[in-house]
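Omission of a single protein chain aside, the complex is shown with its protein chains in their original locations.
Moving on, here comes chain A:
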Amino acid sequence: MAVDIAQWQVMSTEESIDILSDGEEEQELAKFAQKRAQFIGRGVKYSDTIPSYVRIFCVHSLKIPKEAKSTIFPADDIPISLFVSQKLPEVAQSLVFPDVKAFLSTHPPTSTGSDLHLVELPPMAAIQKLQKPGWLEQQILDGIKSIMNPSYSSCRFPLWAVEAWYQLHTVVEKQRKWKDCTQWLRELARLPTAMQPAALEAQRHLSMMGWNEALHLRGSGTNDTTSEFSWLVSDTRISGTLIDLMCYRLIDQLESNNEVDRELMILPRTFTHDIIGAETERDHAEPRTKYLRQLEQQVHALNTRYLVFPVFNKQLEHWLACQVDLRERTVTFGDSLAHEGVRPPKTVGEKLVWWLEGRFDGKFRVLPDQLDHGQQDNYVVCGMVAVNTIAHRALGAPLWTVSRKAFDRAKWFETLCEAHITSTSPPENKRPTVEQSSLVQPALSCISRQVDRLDTALSQRASPKPGSPHITPSLSHPLPIVVSTTPNPSVPPISPSNTEADVGPLQENDVEMVFADEAGRVENEVESVPSAITVQSSAVGPEIRADVDGGKGHDRKKRGRESEEVDLDSSSELPPPSKKPHKLVCDTDVTVVTLDPPPADRPEFCE
């Protein structure tokens, strides 16, 4: 268990935990040093009433020193492609392990702990027993001085070894996850389908991004790292943190797009958390949290009609989407399991109505499943479908289908990686990149070769107009796709041919969209034009944002061939290079060439 130096002391009659500053902790430790003999080996019981300096000493003894951390654990910013081949300690596989008391010793350590990662890790079950709250602290008061692995009893470690073992287990687990992701993307990139460019782009991030870098994105918090993204590029379930990260990206896009429905608001999980926290209708006599109060004010100020948000069905451990229509006074859901007869969670509907009727006028009705949504076909993908339901409703993103399951994950992975890279420090802060290590050259060459093969194949069928920017439609993703005529200077390139744009401009009849399912079967995919395309030109990177669908994404069904003409500024004329990237909202006409009419059964492209 990761425990900071955290301490508490009993305050008067009400139990209150005192959080001390670093300086105060030092003073308390000095105090303990003077009184040590009164507490160690004297039969003192570890409890809430013990003096704070004793508690702090115990907690401090179990905390990994900073200097040891850098020796034992791989640096968080090691690129994923290197991290997966990092040598980590083996985990003992035995299901039977000695009594936890066998891990304790009253003799001083024989090791500083810097070699802890060189020997086998004890089983997690044993570590969890050792970490039972208060147990090790009691052993410290009883006089233990070191920890040992009974399988290697000749070596005694400092007391913080238990916490280090726990953290090493999590590192091993994260490495296993990243290995799975690497393999998953490799398989995806191997198949010559429309998903291949997305997979290659996602692979590029494995060589650029640290395996465990702290996130500073909207929706992230303490202890969230890039390892969270590994859940995306594999066939696994989706965490609430990822749901929030994706929702906030949609919120960003909604806020920056003037063409979409201004009456609609996307909300993060905080909303349902605060709604479900109510125990009775009366809890909403006043706004029950600051967040709900601010939300109410916003709704009134912006005259918001729709609230769209993710919901967690706790019973089924299942994500779905929900919409509140404040004008029609309805609550409705988009559940990817509705076709299996699954009903939306009753409690959520009831508690939403408590809030709505408590804080807004009129009676509200709960309608079961009326939002457009994809249908999930396995046990893990509901989170992706729920986010897509929200993106479809709010931004007109194409609806999720089984055939784009892997593609959707790869694109979201790419989007979040890009967002993370943008949010972190500029390149001068020396982010380790694939170019800085000769160890990864073989992997780099491999990726380049794959991209080159793709380039060659496509260039035989398409010849780009010299100097013209390439506008490649997003295949499915609700977020803008950045397309470069030259590599983005803010992103260290692996190969000049590693972006979708570099595949070459799409020509009429020259590319057929092919998606493959997990079994490798391929099928044609019906696509619609993405909600926005961002074109980034030249080395200095000015940006043009072209709202290809003219907004009103949720009215997309009406579009048909109307989509052949869209608003775009000055077609291929790019602004002159400048040192500052800038964005232009485009509003003059260009023609989108539909490759193969009718649009109902073929994807649309623009050139």
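The working rule: contacts are C-beta pairs under 8 Å (C-beta built on N, C-alpha and C of every residue); 3 or more make two chains touch, one makes a residue touch a chain; residues count from 1.
Definition applied: contacts and distances are computed from a predicted model.
**Student:** What protein name does the UniProt record of the undisplayed chain give, "SUMO protein smt3", "NADH dehydrogenase [ubiquinone] 1 beta subcomplex subunit 7", "Hermansky-Pudlak syndrome 4 protein isoform X1" or "Elongator complex protein 4"?
**Tutor:** "SUMO protein smt3"
**Student:** Check the options A:Pro192, A:Gly221 or A:Gly362 and report the residue that touches the missing chain.
**Tutor:** Checking each option in A:Pro192, A:Gly221 or A:Gly362, the one touching the absent chain turns out to be A:Gly221.
**Student:** Can you tell me which of A:Ser21, A:Thr49 or A:Asn258 touches the chain that was removed from the display?
**Tutor:** Of the listed residues, the one touching the omitted chain is A:Ser21.
**Student:** In the complete assembly, which of A:Ala68, A:Leu82, A:Cys382 or A:Leu416 touches the absent chain?
**Tutor:** Checking each option in A:Ala68, A:Leu82, A:Cys382 or A:Leu416, the one touching the absent chain turns out to be A:Cys382.
**Student:** Could you pull out which residues of chain A are in touch with the chain that's been left out?
**Tutor:** Contact residues on chain A toward the absent chain are 1-8, 11, 14-21, 59, 132-133, 170, 214, 216, 219-224, 236-241, 243-244, 268-271, 273-274, 276-277, 279, 289-291, 294-295, 312-314, 316-319, 337, 376, 378-383, 386.
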